[in-house]
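Every protein chain except one is present and positioned as in the full complex.
Every chain is named by a letter (A and B) in the order it is written, and numbering of its residues begins at 1.
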Amino acid sequence: MSGQGYDWVGQDVERVDAVDKVTGAARYTADLKFPRLLHAAVVRSSLPHARLLHVDLGPALSVPGVKAAVCGRDVPFHVGIYLKDQTVFACDRVRYVGDPVAAVAAESPEAAAEAASRIAIDYEPLEPVFDVERGLEPDAPRVHPELGRYECVPWITPEPGTNVCNHLKVRKGDFDAALKRCAHVIENRFAVPQVQHVPLEPHVSVARVDLAGRVEIHTSAQSPFTVRHLLCACFGFKHADVRVIVPHVGGGFGGKAGINLEPIATALALRCDGRPVRVAVDRSEEFYAVVVRQGLQASLTSGVDENGRVIAQKMRYVWDCGAYGGYGVNVVRAAGYTCGGAYAFDHVQGDSIGVYTNRPIGSAYRGFGMQEIHWALESQMDAVAREIGMDPVEFRLRNCLGPGKATVTGQVLDESAGDVATCIRKVACGIGLDVDRTDPSGGGPIRRGRGMACAVKAPAMPNDAASSVILKFCEDATLELSLSGVDIGQGLRTVAAQYAAQALKLPIESVRVHNLPDTHLSPYDWQTVASRQTWATGNAVLRAAEDCKRQLLETAASALGRPADALELDAGCVRDPDSGRSVPLDRLVMGYLFEDGHAVGGPVAACAHFVPEGLLFLDPETSQSKKPVAKWTFGAQGVEISVDTRTGEIRVDRVVACYDVGKVVHPSLIRGQTFGGIVQGLGTGLMEELVLDRTSGRIANATLADYKIPSSLDAPRMEAGFLETPQADGPLGARGVGEHTMIPTPAAIANALVDACGVRVHSMPLTAEKVLAALDAREAGREGGHRGS
Amino acid sequence: MLTTCPERLAFSYLRPGSVDEALAMWAGQARPAFLAGGTDVLPRARREGGIGALIDLKRIPELDRIEQGGDGGLAIGAACTVHRVAVHPLVRERYPVLSACLSQLGSFPIRNRATLAGNICNASPCADGAPALLALEAVLELRAAGGAQRTLSIGDFFRGPGETALRPGELLCRILLPAGSAGARGSYQRLARRRAVDISSVAVLVARLAAGERRHRICLSSVAPTPLRAVEAERVLDAEEPDSVERAAELAMAACAPIDDLRGSAAYRRRMVGALLGRAVDELRSSRQTGVPV
Partner (left out) sequence: MTTQTGEQISIRVTVNGRVETAELRADRSLLEWLREDLDLTGAKLGCNEGECGACVVLLDGRPVNSCLVLAAEADGREVLTIEGLGRAGALHPLQQAFVDRAAVQCGFCTPGMILCALGLLGENPDPSPDEIRRALAGNLCRCTGYQQIVEAVLDGAGRMREGART
């Protein structure tokens, strides 16, 4: 049987970059050497909110070794992906501690630091806004008085004259009327603090502007083409004059999406006579000065009928977007149209509101708002189930989405959307929520509990977001695959190679994936975000492979004197099944040379793209839409925890995850992604929080000594299972799952805490001190109900 | 003002071959500091500057030894790393409580570099090296230029956050573990957000000597300006009465003076002194040694 042994999709093939990464051969941006490199230092605002009266660069320029200094008045250009509310440097106002005010480039880091320290800045302090409650008050200081003048995509709706940078409304059915019919009405509030991505590699960008005016950027980024596009929009460059190259990237998690340090590096490089300039943040700046995840205040009201069906659901999500909302406004939007999570609510009133504050910049973070709203929603669903005396698993099954059911935007799901009910059942069974249990710890101080939570997410992206690839054969029939999706660790290049090798029946090692996305050389890709790459790039690879195959068959048709449609591509050759004759690939890939000397065909190569089809904008008043997003991915996690009731410490012992991914493309990569997401979720659930010093406006724990992410000892035992309900427009059925893996973990832990000792904590993270306070409150009788089994 | 570039340290580096030479170098330098493991002094120098010369102690043979003392105790040289002390056969055999505490200090690479002497000379309120040395009633051997030498009980060493009884130019050369403390067992309970490599918000060591009248030692860290012993609580545990643990917990909570900071409120910390004391006693009674929470 032809092609047997080439079913690479579904196999544990070796990562294409594994050897590079275990030998140290893989070069990341900071590893690259540049002749005559200049080092930058960024001067950042020391005040959270102030009028910027004057910046004096003069003293910096007199420091020996300084090549250039630049500040807002030199490059007064706006930059931003959805809402252009930020300039390269603060111009007339600073909006958070860390806001870039000026930068210098010098021969050494010491000279740059010395020069930066001499730049004199005059401020007029303004009242800062540190939380969304204050930000929404009518008399609150305006963080962006110019809000009405900013350029903005049409599907984002800022409210000029306020601190609201976006507000999405979801109105479905008649919430108020439905609520009156409900047997139970349960209200709760939940909170999520700002947290940080903590990629192991901090942000770094190197820019060079040569004497002909061409710009070259090497940068640790998730989206080379978006960096190029936004840089061109900012500085007025021609796209073809800007080259963005992305070496290996040491983790992104959304923090390297959009555009970050590149405009600062470019502003300096424009003044450095063709010399390269490196802007690198240290670990402390990584925490507060680049981007963080938004905070959330959520208020939920659930109206439930006597059968345990939620018929009326109100959700108000208020986001702390920080000082700038260029990217974060789309998190607000995504949270709005996904406000009901994995559930089918008939009557919905949803509001997702982004609020400016004088805190670090909220932006994309793995899950794009979904972990935060699921913290609220999945805690609420559990609380409601317990309140009405129903098993939380059964309650979820009664209310969850599925084929034929409608989302909050009125989209009726089909079979291809995946099967959350089976995910719920498998997780409940895997973690032991399906059996009657008595706490094995009895009355001792260590209590055990189990809980679960669901997850859903769709890609939040422009409707025309594209991925494309180029395939071209070498003379020896090795296939070169070029793409601009970035392998930030998730294994994109490996997955792309699997699709290409399978489609063209090649040995996996015969597919080489170009390492460096490079806007001069590799084809367009919008961004590596939104769990979209396997799905979008995978589709583009299959289409390009189909084109290559057609070319090979056409050349072989001439060579064999047979019609192309009578031939088939086999392992390493094109074969005529009737005669058994075949031509090896290495005689076809550059064209075929006949014995008499004449040639047919030519080098085989193809470019193909993928853009999702049939997407429709949301209704501006109600957000109703039959197809607002390209795909949904559903899943669930169950956790088992131990709680020390003497101290409040939670230990997560075991996590079971199940996601409907359409197709498991690479079992060990998807397992690794899932485990990584769970542990990242556990970190935000138990220990991560950016703490603001409200006196100075600074982040008080901006070091790895003070802001802890999970270590190897914090990671629980984990099991991951997957369903394969094919995605209709997925490559061999696959859909994305990268972000979804961290969405449900904190809520599942909170629900397990209720199971273990009957207390619910409403704000992340679940620190020991908070848990103990909740236990105290229960003892004091201030919080009744919600007692666990 | 905040900038991206780390300040250069601009210090000189000196490498003496003997203690006398090290002490003489100190006297001859502007803003000198002794360099042992470097795991605290280097980040601090990068953050704060202010160091003119680092005098590296690691190549001084007399400081790089763990040896039996004349009285049957053990002497640990100032250049010995935490890991080396923690896994040393004599330490494991005779001072297992020290070994158990040190295995919870920092990370494996940090333990391979940091020294026990450096850990206590930093005088951090949360030093993980301090509780066991307090429990064992270690004696510190100090030397100064010109042949001056004195010994000091560990209990008299800590004066405040970052402050010790060391005089300028004086060097802690050896840590002496008394023979009388040999065989002490203990449970070291520490509370932190993360299960490893995290500064504790509260740490409690309950140790029990092999023999003697006053057998119990209760040492606290992260809950006062210095690591400290709760002596009154120890006496209550010695009495071994039915409510000893509860009463000891009360006394230990009264003995500490915690503050509110990023890692926890003062009230929580004080209460956790009692909780961890109870947990330590439970563990000690169940004869487990490791001191790993939950």
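The definition used in the following text is that a residue touches a chain if its C-beta (ideal position, glycine included) is under 8 Å from a C-beta of that chain, and two chains touch if they have at least 3 such contacts.
Bear in mind the structure is a predicted one, so any value in this text is a computation, not a measurement.
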Chains in view touching the one left out: A, B
Contact residue for the chain not shown (choose from A:491, A:685, A:730 or A:765): A:491
Residue, one of B:50, B:109 or B:212, that touches the chain absent here: B:109
Which of B:63, B:197, B:220 or B:233 contacts the chain that the document leaves out: B:197
Touch list for subunit B against the chain that is not drawn: 6, 8-17, 21, 25, 29, 35, 38-39, 42-43, 46, 53-54, 56, 58-59, 83, 87, 103, 106-110, 112-113, 195-197
Hidden partner interface residues of subunit A, rising order: 12, 14-15, 17-28, 30-31, 33, 197-202, 248-253, 282-283, 488-491, 668-669, 671-680, 703-705, 709, 711-713, 715, 717-718
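Here, only the chains that are shown with their structure count from here on.
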Length of the line joining the C-alpha centres of subunit A and subunit B, rounded to whole Å: 43
Residue ranges of subunit B in contact with subunit A within the complex: 1-8, 191-199, 262, 264-265, 268, 271-272, 275-276, 278-279, 293-294
Residues of subunit A defined as touching subunit B within the complex: 39-44, 46, 97-98, 109-110, 112-113, 116-117, 119, 121, 279-282, 285, 289, 446, 642, 644, 646-647, 649, 651, 686-687, 691, 700-701, 705-706, 708, 710-714, 767-769, 772
